[in-house]
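Quick one: the structure is below, questions incoming.
The complex appears here minus one protein chain, its other protein chains still in place.
Right after this comes chain A.
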Amino acid sequence: MIAALFLIGVAFTVAALALTGMLVGRRLLGGRRDAQRTEAERRLRPRALAIVDGEVDGSEVMSSRDAAIVSDLLARYARSLDGTARTHIADWFEDRLRLDVTIARLGHRRSWRRAGAAHALGDIGSPRAVDALLGALSDPSRDVRAAAARSLGRLGAARAVGALIDTLVNGTVPRAVAGQALIALGPDALPALRTCAGSVVAEVRRNALDLIGVVGAASDAGLLVGHLRDASADVRVAAAAALGRLGAAGAVPVLIEALDDRLPFVRAAAATALGQIGDPSAVPALLRQATGPAPEPAQAAAHAVLRIDPRELDAVDPDAGAARFLREAADLAELRAA
């Protein structure tokens, strides 16, 4: 046994030395490679910018190595571009057949390659990628599905709404990613979201209302108001938050009613929404709530009053123990006035 342990020691010493050698070599070679890459990017940047401006098309002769670097530069630029500049980039990828290469990579056996390709397709911006990305929403890897969802949003693929809603409902894509993709689709996503708001599953209703609050219109207020009496507290919170985001003035009376909800976090959400809407008629109810025993709703109500009309806080009794949140808001009002 001692001999075996000794041999293990020798083996690990050799492994440590090999690892050290490998890393030193990698650092030396990697450093040189990085420097070459930086130099190539510097050299090719004007050409990439010319492509963005539509001055150069995909027929230009370029080595495959240069084309790969230009592809990376363009994909990076595309993240912050829109309109014709993005169309030029998409055209270049199509002309150079790099779009097909990237789409083909969605079938790669390694999931991180597939995810990278799905992500890149969103940046490239070609609508030709939509079908492949819709297929990628069923990929076994969550990363690939998430990258595909994000890219469908980036591409503004209206016909992906149903599939994206499904990923949200089934939880196959992180909620924030699917949600953000639907937000990117904007009004195109609304009809499906409105349908989801009527789902029997509370989690689906909640997600739908959250997103309607971001991409919806004043005309959605009616639907949202109905959910302030939903059986699920999370849904009631989402409805209140959505009404606040949309600034739905017509919802004020129902939101004031929601200040009497049995759960403090629903009352807090209603108070915050009233603050966002900014209707002075809500102030008396908010002042009442701000003196209540539950801290979250009281704080939310006090800040809502501060937002609607800070002058209402002038009359706050500085010694009243129960009105501590109003005192805080009054001090903040004074600070802002100064």
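The definition used in the following text is that contacts are C-beta pairs under 8 Å (C-beta built on N, C-alpha and C of every residue); 3 or more make two chains touch, one makes a residue touch a chain; residues count from 1.
Assume contacts and distances are computed from a predicted model.
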item	value
Which of "Glutamyl-tRNA(Gln) amidotransferase subunit A", "Glycosyl transferase, group 2 family", "Adenylyl-sulfate kinase" or "Membrane protein" matches, in UniProt, the chain that is not displayed	"Glycosyl transferase, group 2 family"
Absent-chain contact - pick from A:Ala40, A:Leu81, A:Val214 or A:Ala233	A:Val214
Which of A:Ala35, A:Ala158 or A:Ala176 contacts the chain that the document leaves out	A:Ala176
Footprint left on chain A by the chain that the document does not show	2-3, 5-6, 8-9, 12-13, 15-16, 19-20, 22-24, 26-28, 31, 79, 112, 115-116, 118-119, 143, 147, 150, 174-177, 179-180, 183, 210, 214, 245, 295-296, 298-299, 302, 318, 324-325, 327-328, 331-332, 335
